[in-house]
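Here the complex is missing one protein chain, while the rest keep their positions.
Then we have chain A:
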Amino acid sequence: MVLILSLSLPPFSVVYGLSVSPIALVSFAGDDEYTPCCEFRPNITSNYSSFVLAVLIIIFLQLFFSYFKDLVGREVTVELKNDLAIRGTLHSVDQYLNIKLENTRVVDQDKYPHMLSVRNCFIRGSVVRYVQLPPDGVDVDLLHDATRREARGG
């Protein structure tokens, strides 16, 4: 199956020695909802194992995107890379795993009064460190199966 991908994250391309271009391209047939939209052009010097690793990572992005789509409406706590923790109801998620939360409140409001008057927010995917889920929101077996399937078939 042809995966056309592009990673617009500079560190990624440097580490894996791949030349990347952030162009949105084709979606493959019959898979309208969550197609990756990127273009992947490995240069001559990239080796096979880094290619495989890159593909696997892209596959996992899709997996988590579909997983979060199922979690819409649940109460989650998002911890960011600047140590800010925001609790709210998951409203939506997109392919970059940007998260929109409703009814938000900061976990430690006295320490972080910066968001006192904010009730709905959009959190950029790149700054999320953790997403803390309700314990009954995780079907571990289902996730295991999905992961195994993705890693095998793709």
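FYI, a contact is a pair of C-beta atoms (placed from the backbone, for glycine too) under 8 Å apart; a residue touches a chain by one contact, two chains touch by 3 or more; residues count from 1.
Keep in mind that, in the parts below, contacts and distances are computed from a predicted model.
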Tell me the UniProt protein name of the chain this structure doesn't show, selecting from "U6 snRNA-associated Sm-like protein LSm8", "Cytoplasmic tRNA 2-thiolation protein 2", "Elongator complex protein 5" or "RNA-binding protein". "U6 snRNA-associated Sm-like protein LSm8"
Contact partner of the left-out chain, one of A:74, A:119 or A:149: A:119
Need a quick check: the contact residues on chain A for the chain that isn't drawn. 11, 24, 27, 32, 35, 37, 80-84, 86, 92, 94-96, 98, 100, 104, 111-124, 126-127
